[in-house]
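All protein chains but one are shown at their positions in the complex.
What follows is chain A.
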Amino acid sequence: MITVLAPGARTLVQDLGRDGQYAIGLPPSGALDQYSHRCANLLVGNHETAATLEITMTGPELHFAEPATVAVTGGEADVRIDGMPVPCWQTVFVDAGRVLRIGALRTGCHAYLAVRGGIATEPFLGSRSTYQSSAIGGHDGRALAAGDTLPVGDEPDEIRPGQGSSVDPRLRPALGGHQPLRFVEGLCRHRFTDESVHEFFSSTFAVSPESDRTGRRLIGPALRFVDREAPFGAGDNPSNVVDLGYPVGSVQVPNGEEAICLLRDAVTGGGYATIGTVVSSDLDVLAQLKAPDTVRFVPVSLDQAVTARRERRDRLKHVRRGLRLLSLY
């Protein structure tokens, strides 16, 4: 059992997400940086579907009643066990009775703490992911608070990577700076003028300061819409459409002013024109960005989007293979 001594800024139980509930208006939730979440699980020998703790900006202080194997991935933070510093992106053993403290993140927005066996809170609709808006999943559907206790699941039957096993730095994700986001045009792209779409792809967007799980606001040029007579039920603003479904990763531009890229806790639909969608693997990158980081959108075809997905899976395969090799020595 793990006891929360201090919760950090916003610490949530997350796994790969709760798929298949769009039709009732429930977004998938799940770890915003799925790659780092999966790596954390691999470092402790968990199945990639196990739940981890998603940490935002500042981490928690946790007391371990039993010995544990843990790993912190994602953004780099000052991590200590009873005051002794331990590295990120490595397998770490924690003795019974010790306190693990994760400080402020030096890079990125989110860190992931995996514990061998997984965080074993009660699943809801097949997932342990917390969705705060509907107060479901995770620990009572909310962020962790001081005094909460978290159950740890049974020992998985996978090999336990040894203390100090790590993910090759070349296989770790980008955590800031200026990042290209691969982008598939479509959805309501026809509502935007060609000049605006051109500007969208040739401009640099600044990531706004807040780090919300519903979306990232990206500050760039104002975009213009094609003139029209508002269709029945759409609304008068040129950025309005008859309410429609929003893919995770879709970018909308309310009133033409600010681009918002939706993340895994976004509402499933609404009435703003969407211009296209960031490919799933690059949402991991976006989730780690914060002011003053910047992005640009790079148009790609469906085939390139599917290839990007495959490349991420191959990278994870390399991580897994690397850890397996280490465990042989």
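To be clear about the criterion, a residue touches a chain if its C-beta (ideal position, glycine included) is under 8 Å from a C-beta of that chain, and two chains touch if they have at least 3 such contacts; residues count from 1.
Simple rule for what comes next: contacts and distances are computed from a predicted model.
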item: Hidden chain of the complex, named as in its UniProt record, picked from "Sodium:solute symporter family protein", "Citrate lyase acyl carrier protein", "Allophanate hydrolase subunit 1" or "Ribose transport system permease protein"; value: "Allophanate hydrolase subunit 1"
item: From A:Gln179, A:Ser280 or A:Ser327, residue that would touch the chain that is not displayed; value: A:Ser280
item: Residue in contact with the excluded chain [from A:Pro67, A:Gly126, A:Gly164 or A:Pro231]; value: A:Pro231
item: Identified contact with the non-displayed chain, of A:Thr58, A:Ser133, A:Ser208 or A:Ser327; value: A:Ser133
item: Touch list for chain A against the chain that is not drawn; value: 19-26, 124, 133-136, 184-190, 231-236, 241-250, 267-271, 276-280, 299, 301-302, 305-306, 308-310
